[in-house]
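First comes the structure, then the notes that go with it.
All protein chains but one are shown in place.
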Amino acid sequence: MVKKRKKKKEKQENQNNQKNQDNPKDQQYSIEKIIPKDKFDSLIKGLYKDFKLIVPKEAENEIEFDYLDPENEKYQFPEYQNLRVSPKKFLFPQKEVLYSFEKEGTGIKIKEKEEKIDDQIIFGIRSCDARSYKILDTFFSSGKYSDPYYFSKRNKTLLIGLACNDPMSTCFCTSVGGAPFSSEGLDAILYDLGDNYIFKIISEKGIIFEKYVKEYPDVNKVDLKKKEELATSARGKIQFEINLDNIEKDLDSLFESDIWTKVARRCLSCGACSYVCPTCHCFDVQDKSDKSGGKRVRIWDNCQSSIFTLEASGHNPRNSGKERTRQRIYHKFNYYLKNYKILGCVGCGRCIKVCPTNRDLRESLKIVVETAEKA
Amino acid sequence: MVDTKKTEEVQVIIPANEIDKVSDEKWEPKIIAFLCNWCSYAGADLAGVSRIQYPPNVRVVRVPCSGRINPLFILKSLQVGWDAVLVSGCHPGDCHYISGNYYARRKFSVLDDLLEFIGIDKGRINFSWVSAAEGEAFAKVIRKITKKTRQLGPNTIFKEDQ
Amino acid sequence: MEKIGAVLTIGGGIAGIQSALDLAESGFKVYLIEKTTGIGGVMAQLDKTFPTNDCSMCILSPKLVEAGRHQNIELLINAKILKVEGRAGNFKVKILKKALFINSEKCTGCGVCAEKCPVNSIDFYNEKLSRGKATFVKYPQSVPLVFSINQDNCIGCGVCEGVCKANAVEYSQKDEEVELNVGAVILAPGFDEFDPAPLKVYGYGKYRNVVSSIEFERILSASGPYSGMVLRPSDGDIPEKVAFLQCIGSRDIHHSKPYCSSVCCMYTAKEAVIAKEHQKQVNPTIFSMDIRAYGKDFDKYIIRAQDEYGIRYIRSRISLIEENPKTNNLILKYEAEDGSLITEEYNMVVLSVGLNPPDDAIELSKTFGFELNEFNFCKTSTFEPSKTSKPGIFVCGAFAAPKDIPESVIQASASAAHANILLHSARNSLVTKKEYPTEIDVAGKPPRIGIFVCHCGINIGGVVDVPGVVDYAETLENVEYAERNLYTCSADTQIKIVETIKEHNLNRVIVASCTPRTHEPLFQETIREAGLNPYLFEMSNIRDQCSWVHMHEPVAATEKSKDLVRMAVSKANKIEPLQRTILDMNHNVLVIGGGISGLTASVGFAEQGFMTYLVEKTAELGGFAKNIHASIEGSNVKEFLSNLIEKANNNENLKIFLEAEIDTIEGYVGNFKTKLKSKGNKENKNNTFEHGIIIVATGGEEYKPTEYLYSKDPRVVTQIDFEKMLFESEINKKVNKIVMIQCIGSRNDKNPYCSRVCCAEAIKNSIKLKDLHPEKEIIVLYRDIRTYGLKEQYYREARSKGVIFIRFDEKLPPELIKEEENLIIHVDSPNIGKLDLDLDLLVLSVGIHPPYESNEILAPMLKIPLNDDKFFLEAHVKLRPVDFATEGIFVCGLAHSPRSIDESIMQANAAVSRASTYLSKDEIETEGIVATVDISKCSGCGLCIETCAYNAITMDEEKMVVIINSALCKGCGACSSSCRGSAIDLLGFTNEEIYLVINEVK
Partner (left out) sequence: MEEIRKSLNVIVKSLISEKKVEYVLGFEEGTLPLKPVPLYIEKEEDIDRLIWNEYCNLNLVKFLLEEPHGKKIGIILKNCEIRSLIVLINEKQINREDIVIIGVPCSYGIIDINKVSKLLDGKEFTEFKKNGNDYTFKGVGFKKIIKLQDILSDSCAYCKDKNPVEYDYLVETPNEFKKIKDEDFDEYFDVIEFEKKTPKERWAYFKKELEKCTLCMACRNACPLCYCKLCFIDSNQPQWFDKTDDLSEKMLFHMTRAIHLAGRCTGCEACTRACPEGIDIHLLYKKLRKMTKDRWKVDKIELGEPSVLGSYKIDDPQEFMVKED
């Protein structure tokens, strides 16, 4: 596997940004409770009274996020590192009807869809996925408009994270400004200490959770120390790290470089990577209609498909896998920085896992950085 | 333009031979039929000229040859909600285009087998050979598949359980 | 004397239609005269056709429609010839058009009059087996589809006049005389079936279950009296035992029908097979003398009839039929081959009646002044089989001699060729090319659709709520105008449509009425006159598919009509103007093969002034016929051949390449390019020329026998060797006993086909021998004597001159035994038993086989197919016997199948006529409905090339994409539906258009 960099200086840096990664500056609420695992269920039941809960659930041959139903017997987190599919779809579904229309005489009548959205919590979300919502938020609110379909759900959604004790072999959150224990983007976070959880409120919105946890004891030094140890060991389990501080500039210099042929060589141009990516948000709008009327739907699209940029003229600016692969990397590691001053990747590693030809984003980034360094 | 009254008054009296009557209240299937121009469409014409009565559930699409029919047409027809599909061409050997119906026959059997395999009512897709001289045969085919489709009920193919 | 560019064709059967179409396409005005009220002749009555069991109507009706609407063909139905003057190149013909009592201009063929006619009279189309009306049309698909009143049956009740919305009924209508001026006449009056009634022994007319073969043909037909069920007339039961009696009114001197009718053996086998297919309980037995399956693939058919369908053949002639009065079964008495007398009972008997000359034959010959032969068929000669005794008057079909459909079609084209040759200088002088306004450019213009809904009198309006349909149509996408007409097809409505298009500047037109198969051309013509591209037209068939078939469900029929109109509209919204591509036509011809066929064809072209390249691989012209001295009729072949060769050599339009072979041929109809290679003669090397047509006349070869000690014993020779002795040298004094064995190298496992000519050859030579040396003894060992048609008389002559014929069974072929120096033939005959014949000379009648090598080289080069026997395979066995599926290439002579000299000459001329339909044009126009390829989507997998039957698609090896040659494309769409990448689409029926129609579910 990829070796960790041993350069002292960098180590230093890592330590520093490790700090502010785990405890972002913006958080000043000192509500930190200890919840014994046997009490965990009552916490859930409590929350359930006022919120719909989206939790990791046992499904056929895997664990996936799904709505918890009340009659459900005692809920405990199942064993999971991270889930194959991110909870992106709960705020940004693969298929979403925007509105429907009916033929009326010679014209048409537009029917806005009315859907009632209850307050909901995505419960047990990992740090990386939590950060992905920050990216989606930025995107869907960028420019003049904010996307009503996304925010109608987002504004009703709170995130309670579960810090990541066992990152997977493909995780590389620390290289993109995240960390297994990062609370960034969360409203509250749970730390699994074995017998107990630490429940910690992070954001202002998170204050609302206070009433559900107030009967529980506050954390003590021991717990906090244990948590720090877990954090470090978790970070230690991340097998790959790369310094992406100059990635924007690196990429600026490499657009015409021939590395892309090599990087793209094995790509099948399927969309698997972007369908599992928690930050991919490109969509297509289709009208499904017959003589009487129809509906306008928004569906996921993906930039790896050859027709993504196919123009009516038949011309296609991104005709080959090379351009498409390059686009995907530029979008996340260059354009995003240019447009929003943030990276478009949270390092969850899903694209690496899912790729039929094992095209490894970490490898690609390594090639980019090394080529840039040589130059 | 013509004086309509005059035409509507006229009654047509024809001995009614066995016809599958369409009662208005109950559901009636809609069937799309792709007929080759040279044999089956001509056969349908002959049925008409000979005043052979058959159920009114079929909507005919004229194509030059059964070889023109892409299996996708048939699947699409089912998907958009036709209750059944009929494709009819010249008998083997009679193809106006020499061999079109032979190629068609292979395509159709693939489609037929696959639908059967995934557990879709085969009754919904029908293939037949009808010649220009077989007016009665054409009517028979239509009666048969209409009856069959009535039994199958509305097309929910690719949707709910079969 | 001025030549007239018009031709009169007499008889609207398949022969008449074919010659008319050929000539009309070759730039001549054609008057097609039919004595009944509709064309189609006997073929329109047939159910299936042998040997392919093609549906007769399926293959005929396109020709009917084409003839009916061809702008150079004028149909004169219900007419007869009164008087003829003038001579070749310029005749004046007076015609009597008998009154129909219904105005064919006004009649729309809707048929209400016939429905309403109270008279229940006889239906002649169904051979009197079902009832018809006084007001009638000959048959449902009849062309022209106009009704008429049969005066003999009409009771003058006036109902039809009352119900006819078109006011077409005119009781007062009178016969009228017209005079035509034509350059040539083609006789195609066809034949009459022999009427078996006078033959008391068969009880035809007396016993109801004895029917004639043509009646049985109607019984088999899906459109016949019992709609295809095999039932016997007496009680409508399915007859389990059916006897077919052959040679009724053929090969029968007693009833002065000594000739063979050529077709009965095959049509009987066919009727038996079809009967079995329609009703498996039926067990047919066929009583015949010889089985004359002499044509291409005929023997295979007979074998299948026997082996697969279990049809029983008995070689005997029935002497008497009696009826069992209780069961109406029929008792047959006959003598089996072994001489025993047998009595059998059958449920039904079919008399395979022969072909007679038409009853007006004598009248015709008088009016036109040509001779008939002793049987009252038209008199012709071996070398001019399609010419009458009078110049400028040509003959084809069964009137020249009994023959089947392909032979009739061949001769039809042959006679057309003679007219072509006679009148080529007057070509295109009388045909009118129609002038149209320039097309309105609709590109990018939003569709403006006009809809015309037809009441068709009461045919549609009586059931479908036409006004309702019109109102509905008006609500549909881009429909600018909708109206309804009493008859949308009537002449006055056409004018109205044109006006409406202009007034509302419509750019798409829909007619909701009857079937596009008959009426689309009419309306396309109309909108073209209004300046619209003819393809901007759609039709929905709300009569044949709604009102007529849902008569008792007006509501449903109306709903259906609306749906059909809506579907048409959604297609019309997408349709685009289509262009017919124009290709230059090169007027030169390449003829491959310098035998009689090749030569005849070449001369035929050269005499029309077309530059012709004749390529012969050997050093001299003449082909196989060089070995033949005389025909069975006694005509001098050697003399004819040398004249023909001289003609060829002296014609400056004819360039002959001897010892030459084709090296490469590229291109397609109208634009071929050929490179020669030397086959001995150096100067042919790399000789290249361009041409528009290819004639394949590669001929055949004599089978070189290995059996019967041939080439080992000098006393064993072939017919050709024997003929040489007879005509050139002397027969050895010592040779007194001569035995001939037939079917050497024919009708066996290796060559399953019949070589067709050997029987006649044997008989010709035996007669010749008997004439020279009556004392010499000659025995012919045969399986079937196949002296079909008029050749039958020579079979009889031979027998009368003492030639002995002994039949052997294919399973027990004669054995040749050599004892010391004596040759003895051992034969086991089914009728005589075992015989040992000693002989001085053994003559083998060897078969014909194709030149295997050269055919197998040529076929792929021209992209044309060979059949199992390696003869070239024509486009359609029945109706396109000289064409190939690939346009611009034609076949004649032995290259097609074994045939006699006169038949080869006929076919060669046929090829000339078929080719002239192209050569007479300066450019050829192709259909607008053709496939197109979007090369940006094509990945060059070549699946479309595999599925194209016309070789219209080729691979561009450079770009690895396919190219479609719209000149060759027939628009079937097989390629398009096969293309996974949807790179190919079919104009006129595009994926998009069909997709939209499919989406119109409701």
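First chain written, first letter: the chains are A, B and C, and each begins at residue 1.
Here is the rule we use: a residue touches a chain if its C-beta (ideal position, glycine included) is under 8 Å from a C-beta of that chain, and two chains touch if they have at least 3 such contacts.
Only a predicted model underlies this, so the values are computations on that prediction, with no experimental measurement involved.
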Contacts of the hidden chain among displayed chains: A, B, C
Which of C:C264, C:L844 or C:C938 contacts the chain that the document leaves out: C:C938
Of A:I34, A:I63 or A:L244, the residue in touch with the unshown chain: A:I63
Option touching the unshown chain, where A:Q81, A:T309, A:N339 or A:T371 are the choices: A:Q81
Residue of B:W38, B:W82 or B:F127 touching the missing chain in the full complex: B:F127
Contact set of subunit B toward the excluded chain (per top definition): 71-72, 75-76, 79, 86, 92-93, 99, 102-103, 105-122, 126-129, 137, 140-141, 144-145, 157-159, 161-162
Residues from subunit C at the interface with the omitted partner, ascending: 936-943, 946-947, 955, 960, 978, 980-983, 991-992, 995-996
Residues in subunit A touching the chain absent from view: 1-2, 61-63, 79, 81, 84, 94-95, 166, 168-170, 265-266, 268-272, 275-276, 284, 286-288, 297, 299-300, 302, 305-307, 310, 352-354, 356-360, 362-363
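Following the convention adopted for this analysis, only the chains that are shown with their structure count from here on.
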Centre-of-Cα separation between subunit B and subunit A, whole angstrom: 53
Distance between the centres, which are taken as Cα means, of subunit C and subunit B, whole angstrom: 31
Multi-partner residues of subunit A (at least 2 other chains): 290
Residues within subunit B bordering two or more other chains: 80
Complex contacts: residues of subunit C adjacent to subunit B: 47, 52-59, 61-62, 111, 115, 140-141, 165, 221-223, 227-228, 455, 457-458, 461-463, 465-467, 483-486, 515-517, 541, 543-546, 548-553, 555-557, 559-560, 563-564, 567, 875, 885, 929, 947, 949-950, 970-974, 976-978, 986, 989, 991, 994-995, 997-1002
Footprint of subunit C on subunit B - complex, ascending: 1-2, 4, 7-8, 10-12, 14, 16, 19, 21-22, 24, 28, 30, 32, 37-39, 41-42, 44-56, 58-65, 67-71, 73, 76-77, 80-82, 90-91, 93-94, 96-100, 103-104, 107, 131-137, 139
